[in-house]
Each structure stands twice: as structure tokens, then as C-alpha cells.
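Here is the structure we will look at, set down as C-alpha cells.
Just one protein chain is left out here, and the rest sit where they should.
Up next, chain A:
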Amino acid sequence: PPNIMVGETLNLVKNVLVKLMINLLICFSSQTFDKILIANRGEIACRVIKTCKKMGIQTVAVHSDVDSSAVHVKMADEAVCVGSAPTSKSYLNMDAIMDAIRVTGAQAVHPGYGFLSENKDFAKRLAAEGVTFIGPDTHAILAMGDKIESKLIAKAAKVNTIPGFDGVVKTAEEAVKIAQDIGYPVMIKASAGGGGKGMRIAWNDEETREGFRFSSQEAESSFGDDRLLIEKYIDNPRHIEIQVLADKHGNALWLNERECSIQRRNQKVVEEAPSTFLDQDTRQAMGEQAVQLAKAVQYSSAGTVEFLVDSKKNFYFLEMNTRLQVEHPITECITGLDLVEQMIRVAKGYRLQHKQEDIPINGWAIESRIYAEDPYKSFGLPSIGRLSEYQEPLNLKNVSVRVDSGIEEGSDISIYYDPMISKLVTYGATRGEALARMEDALDNYVIRGVTHNISLLREIITHPRFISGDISTNFLPEVYPDGFKGHQLEAGKRRELLASAAALYVTVQLRSQKVLSPTPVERSHWELCVQLGEGCYAVEVVKSGNVYNVEVDGGTVEVSGQWNLASPLLPLSINGTQRMLQVNANTYTHNLGFFGLGTTPSTLLFLAAQLNSYMPEKVPEDTSSILRSPMPGTVVAMSVKPGDTVAEGQEICVIEAMKMQNSLTAVKQAKVKSVQCKPGETVGEGDLLVELE
């Protein structure tokens, strides 16, 4: 009997061991790669590294020389320099990246978005060396990468496509003829180009010629492929896209939509998921068509099918992006999936873990793209500089605020790369909650050293039309026909701002007394004058403790706060309402961020303000005869020479910045006096380009 007992015990142990082995095998089987190289930079590289860390995968960063102390380099386990600053020499430098893969022994490459993410040659080269490309197979990239071919495939897969004409265009006149056949307006873009970059809309023959010239130039310089696409332009459309996820075993899911209609110059600014516009039927129809397309090209990995949706909820296939999208976090928020993790799993050959019915829409997510650009110049012209101060809205991070960024305090925003600072994502049970959090997060976001677009973002997300969901891709030009001018303060808010400025001034003045002595004699009654823009407002301040009662502009405002003069954030209670102001102080003029506005109220004692009226006005430079660069960049074309006569509106030169070409035109008819730059030269913002007589 004891022997039997021993045998049973052994059996038991055996069983346990077997179970353990199976478990281990399961564990082992969910293992993917040991080491992944991320062929990208900035926020997306950091984003991918984060998931890799979570999955226990070693990471390799590649970087250009100017990026050697970038955040993604610091985050990765290993880093390899792949060349100099221009993207063509580094992040697009396939030879160097292949070398980096060999040297580090990375088994797979995540390409992020942009750069080599949709480059079939890169995918091929990886395949040839037995390195896994974390993305779809080459044939899918190839099929969807070409705007014309992708449409044909979509049509065949019974996906709705835009009415119009697809074709390769060789000359300007041919372009005009095609445009006329389709009927204006038409859209012209590079066939190989992704996103909205290089996309131009023409309303007549002349604009078609111009659009052809620009687009073909841009196509040539950016993609080495000068083919173009001309198609019917749908007026007042919404841009809604479906996230798909497919594996290598013929399974595909749609992960709901993202509403990306808020755009400027065809680049997305604010995105949300889900869309306020879609009903469940439309969503399902779009989702199913997206999956049909994915299956038609044997798609694997994460991808996005972009649709234009008209006011009657008709939707048309626009293009398919065969990569991770910039705005993927909002889908992650509402579905609870980690898309990067899914991509890595799929790339390793695993089946999808989920079924279509497992994909929820939980709550609402909004994403604002924080860019280093000046929103007051055509909704955003690039700005460069060093982030002298940078504070993400950390204090709010616990309440469903996600910041995807690849920079930190002290980082440089250079002319070489995309000027995006971060993606600010807020999440809530309802849209209202997500929007309120976004407003808070934007107010708490401290960015100094570069011009940024927070003022515009804040205006968008608080605009009644946006709140009601009444948006289209023309939202910005419709709401701001004369360009973005910043938040327009109504009387009550202006009073609050003036009162805050006055109270801050008094705090600063009283602090100057606090030298040596802890209890200086405090003046409690102040007569001041606050200058705000063109207006000058008499202000009376009565201070008691930390509370200021301010008489201004026909009303009384009570301001109180902790008054930390070193912090860039100044939380105040104004008439009982909590407001977050941003402060950038010098002596008596404060830069006060209020409702996203960079205001500069200048506070003076009443007497000083009176005497100020005697001060001579400094004559500003006559700008009509001088053409200055509106942004830092490279001069790509100079269309005039000294002695030429230019007509009003005539192109003078073209500046390229952050992969965008900007045509600068004459504001008046005049003779060219001098030309101060030549093509190929790098110019800074405000640099003199051309002088007119």
C-alpha cells in the first residue's frame, strides 16, 4: 500500500508539473520579441517604448545627432545615432537604420507614424533580413499607399468611394482639363503623400495650375514621386475614420470611429471618439466596409480607413493609412485596448484576442494636438525654440488626463521635425466631462520658449458650435473667416482680467517691501490704471489679507489666492469662481494667460499712467515695403530680383518649414528694391527677405 501511495503522490506531482508546464507554455507563447527597434522619434517613439516596457521587451531608439539627448533616447534601453539632423539623413536613412538593427540585434521594428511607416522598400528590406516589421505586410502598404490604386481596390471591395476621376496627371493643362471634367471644386494632392500634407483645393483653372505646380513640386521633394491625384472636392464634409485591427489569420475588427473634422490646412487639430454625428447604423456600416477593405488587402496590424461623411451621413472612402495614427489614444481610451501591444502581438503572428462584440464604446475621449506654432497666423505657422519652461498638467493626471509627449523642459523644437509638442487627451464618462477636463488641462499646461496653439485649442473646445457637435472640416475658416484673433473677452471677463492684473501688481509691489523686515507697513488702498490693448482702465484696489476688492470698469470684483509669485500658474478665486491664470512676469507688465489668451495688461499707478500720456510714441517700422519671414525655415524659391515690379498678391518667394511650402506674396504693387536671401538659405522668423520701394 505505501508503494501505491507513493505512486499516487508521484502522479499528483506529475500532474501539477504538467499543468505548470502548460501554464509556462501559455506564458511563453504570449511572449513576442526580445528586442524592438523604434524607427521614429518624439512622442510616438516614447509611446511605443512605454508599451514595450510594459511587455518586458528591450527597446532600441534611433536618433539624429541633434536628438541625442531627446526623451525617446533616454527612455530606450539602447540608442543608435543614424545620421545628421535632416530627416533624409537620419530617420529616413534606411542604410543606417538597417545597420542599427544588425548592431543591436533587434528582432522587430516599430515604425511609428510618418518617416518609414508606410515605406514598402523599408518593409521589404526588413523582410529580407528576417526582421519583423510591426505593421501590415508589404502588399497592403503597396496597395493602400497609392491613392489611385487604393480607390480601385476599395471600389472592388464594395466600399463607397468619392465620385470623381482618378488618374495620373502630367502637365498643368492636363490637370485643368481633368478638373473641368470633374467640375469645380477639385482637390489636388500627391499620390504618394499621406494625410493632408500637400493637399490643395482649386476652385478655378488658375488655382488648378498653381495647385498642380505646388503639389508636383512637393511630391517630388517629399516622396521622390511626382504623381498627382485630382478628385471631386466634397464641400462641408466631416472627416471620420475607422480604426481597424487585423491579424495574419484573416480576422479583422473595427474599433469604432474617430471624429477628426477639426482641421487646419487639412491637418487635424482636435479629434474625438466617438463622433457625435454617427448613429449606430452608420457606425456599423462604416465599420463593416472598413473591415471588408482590410480583408480585401489581407491586412494585418492596426490601420485606419478614412472616410468623408456628408451632411446626410453618406460616407465615402478617402484613403487607408497602413500604420498607427497620431490620434490612436482616443480609441484606446474608449475601447480599453493598447493598440501598440496589439500590433506587436499581431506582428508576432498571434490571433486577435477579441471578437467584434467585445469592442465597447466606454465614455468619451478628446485629443488636442499641442503644436509649437502661432495660431494667429493662418491657424498655425510653425514656431521654433527651446522649451525654457514646460509643465504638463500633471496635477490633473489622475483624473483621466493623458499626455503623450516626446519632449521635456529644455528640449529644442527645431525646424527639422514636426512641430508637435504633445497630444493632450482627456477622457470622461460623458462628452461634457471630457470637454471640461480638456479645458482645465489646457489652462494648466505651461509652455514657455515657443509660441503654441493652446489659445486656439481652448477656443475650439469651448465654442458653442463644437460643443453642439455642429462641425465640419471647414469649421475653422467658417468660425474665424478673418483668421483666429484669440478669445474675445466680454465685459465681465475683461473685468476679471483687469482686477486680477491689478491685484497681482499690488502683490508684487508689496512684496518688494518685504526686505529684511517681516512686518512692513502695508498700504491697503491703491489707485491704479491697467492698460489692456488699446483700453486704459482706472482701477481702485482695497486689500485686506489675501483678498483684494477691486473696483473696475463699473463693477466690483473680489480676487483672492495664494499669490505665489514664482509659479507660472496662478490659481485665483475670482468672485468665488476658480480660475487658472498663467503668469510670465516682468516689472510692471505681466503676461497673463487668461482663457488661453496671452494678454499683457500693464498696470501702473494712476499717476504714472497720466504722465505716460506725455511719452512720445515710438514710430513702428513701415511693414508694407518690407517682406519678413513669418516663420523660421528654408528659402526654396525666390521669384523676384531687384528692379522687378511686383503686383499686389504676386508671389515673391517660397519658404519651406516643417515640410510645408509657404508662398509669400506682395501686399502692394511696388518695385523690388533689394533681395536679402537666396534659395537654399535658412532664415529665422522676422528675418528680412525682400525690400520693396
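As a convention for this text, contacts are C-beta pairs under 8 Å (C-beta built on N, C-alpha and C of every residue); 3 or more make two chains touch, one makes a residue touch a chain; residues count from 1.
To be clear about the criterion, contacts and distances are computed from a predicted model.
The complex appears with one chain absent; UniProt names that chain "Propionyl-CoA carboxylase beta chain, mitochondrial" among the candidates "Tryptophan--tRNA ligase, cytoplasmic", "Septin", "Propionyl-CoA carboxylase beta chain, mitochondrial" or "AP-1 complex subunit gamma".
When you scan A:S68, A:S88, A:T645 or A:T682 for touch with the missing chain, the hit is A:S68. For the chain missing from the display, the contacting residue among A:T430, A:Q513, A:S624 or A:T645 is A:Q513, taking the whole complex into account. Contact with the omitted chain, checked across A:K89, A:R209 or A:R386, is made by A:R386.
Although one chain is not displayed, its contacts with chain A can still be listed: residues 65, 68-69, 386-390, 408-412, 511-517, 520-521, 564-567, 585, 587-588, 604-605, 607-608, 610-612, 614-616, 618.
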